[in-house]
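Omission of a single protein chain aside, the complex is shown with its protein chains in their original locations.
Labels run A, B and C following the written order; every chain starts at residue 1.
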Amino acid sequence: MVALLEGPVFPDARAAFFAAAPDPLDLAGAPAVDLSVRIGSLTLHTPLMPASGCFGPELGALIPVAELGATVTKTVFGSARGGNPVHRLTEIPAGMVNSVGIPSHGPVGYLATLHPRYAALDAPTVISVGGHRTSEYAPVVAALGEHGAAYELNVSCPNLDRDGTDIGSDPAAIREVVAAVRLVTDKPIIVKLPVLVASIAACARAAEEAGADAVCVANSIPAMPLDALTRRPILGNVIGGLSGPSIKPIVLRLVWLASRAVQIPVIACGGVGSVDDALDYFSVGASAVQVGTASFGRPFVAVEIARGLRQRCLDAGVGSIRELLELDAPR
Amino acid sequence: MVALLEGPVFPDARAAFFAAAPDPLDLAGAPAVDLSVRIGSLTLHTPLMPASGCFGPELGALIPVAELGATVTKTVFGSARGGNPVHRLTEIPAGMVNSVGIPSHGPVGYLATLHPRYAALDAPTVISVGGHRTSEYAPVVAALGEHGAAYELNVSCPNLDRDGTDIGSDPAAIREVVAAVRLVTDKPIIVKLPVLVASIAACARAAEEAGADAVCVANSIPAMPLDALTRRPILGNVIGGLSGPSIKPIVLRLVWLASRAVQIPVIACGGVGSVDDALDYFSVGASAVQVGTASFGRPFVAVEIARGLRQRCLDAGVGSIRELLELDAPR
Amino acid sequence: MVSVRPRSAVPRPQPVWDDAEVLVHEPVGERYRRLVLACDTIARTAQAGQFLMITVPPSGGDTILLPRPMAIHRRRPATPARPATAHGPATAATPGTVELIYGTVGRGTRALAAVPVGGNLQLTGPLGRGFEFPAATRTALLIGRGVGVCGVMGAAEDAAAAGIRTTMVLSGRNPQQLLGRTDCAELGVTVLEATDHDGSSDLAALKTRLLTEFDGTTPGRTPPDVVMVCGAGVLARLAAELGADWGVTVQASLEAHMACGLGYCHGCAAPVSTDPSVEGPLVCADGPVFDAVLPVV
Partner (left out) sequence: MVSVRPRSAVPRPQPVWDDAEVLVHEPVGERYRRLVLACDTIARTAQAGQFLMITVPPSGGDTILLPRPMAIHRRRPATPARPATAHGPATAATPGTVELIYGTVGRGTRALAAVPVGGNLQLTGPLGRGFEFPAATRTALLIGRGVGVCGVMGAAEDAAAAGIRTTMVLSGRNPQQLLGRTDCAELGVTVLEATDHDGSSDLAALKTRLLTEFDGTTPGRTPPDVVMVCGAGVLARLAAELGADWGVTVQASLEAHMACGLGYCHGCAAPVSTDPSVEGPLVCADGPVFDAVLPVV
């Protein structure tokens, strides 16, 4: 890997956006807006973070990362993986489908190349960890040592010890993964659940009972985009993950069910691209949201949502999102 | 129930459409196009049929039903059910969400009221059968006696004997349902699988091994539409099934996986609204398609697709959809 | 409480699907749009209070999947060409048309608003069970609010044809937005305006006004023989109260989210069943017009 950003910084075009961050002094007299959220021992000052795979330290020079609650890395696996053949992604109406396949340099490679660049950003780093057996997660977390502020366990990975169905579709497998990781770290554990499960409530409860500090609901939905003309699969891997606006109504239900099933915070992920999308998820029980697909076209969208949430609270004269939702909700 | 259509028929506005049916005499000299498909002992002359819940005998007066391969009834349950509270459906971008809740008069009520009207139509009737326990399906099929040309088992129903997860998400439960129904009928059995399953291949194989003649892939996807202004659930049941164009890329993958997993025909169902949608499904292995949501706005769409498939074969000078796809597919 | 009206002696017309040309499509005030569609069969057969399912064509990149239910505001059957006679000059044949008025509220009606004059709209109709005057009706009170006026205007047409003396309450937010004034004038219907603007649409105020208007003592002020209502649910209740007071039949047109409009999708069941194993009546097939009575306490 060559380092991407070598040159001088020309901040002119970005000055206005960076400057737009609300000046704390302006708020004198206004109610104290508290958007902070606790994930285990970690407190995020705002409930906005990027979705795994949809953020990189390269963005540190383009957006005010300090205005995010955390950053989230692309999933790190135990061994080196090259990822999937081309094409690895495509856009379809109201969504994109990706089959990047999670190339990874393993935890050692990650710590050597990417982590220092994450650590240099002004937000806690959530390291996403993957595995193809329930036994593969804990060693990666252990190898990451004390790096990262929290771990997000991506269990939307085929379980090679069983029939290749996702680890996250099986509550027992989730339990095994989380229990093993709990033994090697005291840091917050987030379990990121897949969509294609018989019972999201059972999966979320398995994560909670095994010691997770939060669940993230959900990952992209497996899909198979075809070329309109040739009818051939567009993706080199044939199947990819559908993300973006079209999955939101599906994920809303999962977040609602999960947040009724567990006491730990539920982080919503799926099709968030606006303040209203975020508020929709908060209204069905989410404590925080992740932004994926929307940030490719609008790299600043998560920061904008964080600012927008604060502004809506200020405008409404309330101090928290919960109060805002109560106001919003007509009787 | 009052009978809906009491009055005289005014066929003028429909004459042109009915007349558009290709005249067999016109085809002299053209290759014989054979679109027929076998589902167990039943042969459909064309691979087009409506999706359960999206057709009624009322349409017999509006569209040339004889041009469909079959009709499919709304799901019949063993006991009377009133269905869900309002609203029962809504439209969202690229899809609709319904929580009708499958009101049913039970098999006896169905045979007394609806079945005679289906039987009067010029296409075989596939009766959709549902249940909330694996033991509930066979008695309904038995009660239907010799009526109907085939049975479609809707296993996207919460299993009240277990934790309320869908019967169709559990291969063992699918096996129980199909084996029990197989004992009470010799007619073709189609098993209609849900989307939210860990392994569609395992579910399809369970159906095949227990004696099903076809699988239908898939049902609508559970979702939770919120009112844009109030952020309250739109549906009386909070959760409904998402159907229409936005689920097609998700269902394409399921059809592809299912048709590689079993030898019996796979009937595709999800977002079909055009000849190309149908061909996309055929190209990933489907043998027939069902049309649901698209037919509300365009009641004649399934007939149009059936005609369009035949026309494409004629235009290409081939005799079957398989040959058409081979032509279409560039090397 | 609404209940399904007893089966009528008059058969209902068979719905057809049609590809109807848009003859007029224009704004009506600030909030509404008028559509005049050429559809002979429907113009000839539709009964008062019936509706259409309109398939909204895609607009921009937005595809509308479900057809939208719309009341048939006016029916104008085709007239044949007539040669000049001693009584008047020659007239050309006119096509049969129906007129709709709708408000743009969401994606579907916004896309509908983009359909050009000269374009075509696919539709199914006439649908549902409409209003029907009880035998020997001589006077009628119709109540419509907002676009609900369109739901009852067909009854005003029938009343005019049958010589039934009719009063119509036109209710709405403000005087500028009231629909139906010209139609009522054309049909010889007495209009009572009721607006939020001056408080006259307030339910209690309206009730008092109607009880005075039809006080039963002053000649020409006897209560109507039937009340027909379409609009907000609270108006149906008001009508039911008046009907109970006056001892006359009340017919109310309901709305529901619909997919098929024909009676098979079960999307539109009215929420009136108390037994969970029994479904409420279907607004599209058993209604949209129901008998409205006060719930028994």
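In the analysis below, a contact is a pair of C-beta atoms (placed from the backbone, for glycine too) under 8 Å apart; a residue touches a chain by one contact, two chains touch by 3 or more.
All figures in this text were calculated on a predicted structure; none of them were measured in a lab.
S.K.: One chain isn't displayed here. Which of the visible ones does it touch?
M.R.: Taken over the complete structure, the missing chain's partners among displayed chains are A, C.
S.K.: Out of A:G211, A:P299 or A:G319, point to the residue that touches the absent chain in the complete complex.
M.R.: Residue touching the absent chain, from the options given: A:P299.
S.K.: Out of A:I39, A:C54 or A:A180, which touches the unshown chain?
M.R.: A:C54
S.K.: With the missing chain put back, which residues of chain A would touch it? List them for me.
M.R.: These residues of chain A touch the chain that is not shown: 2, 4-14, 53-59, 61-62, 74, 79-83, 85-91, 93-96, 98, 100, 103, 236, 244-245, 293-294, 296-300.
S.K.: Name, in rising order, the residues on chain C that touch the hidden chain in the full complex.
M.R.: Listed in rising order, the touching residues are 59-62.
Throughout what follows, only the chains that are shown with their structure count from here on.
S.K.: Which integer distance in Å separates the CA centroid of chain B from that of chain C?
M.R.: Result: the chain centres lie 35 Å from each other.
S.K.: So how far apart, in whole Å, are chain A and chain C when each is placed at the average of its C-alpha atoms?
M.R.: Spacing between the chain centres: roughly 51 Å.
S.K.: Would you please write down the residue numbers of chain C that are in contact with two or more other chains?
M.R.: There are none in chain C.
S.K.: Can you list every residue of chain B that touches 2 or more other chains, as numbers and ranges?
M.R.: Residues 93-95, 245 of chain B touch two or more partner chains.
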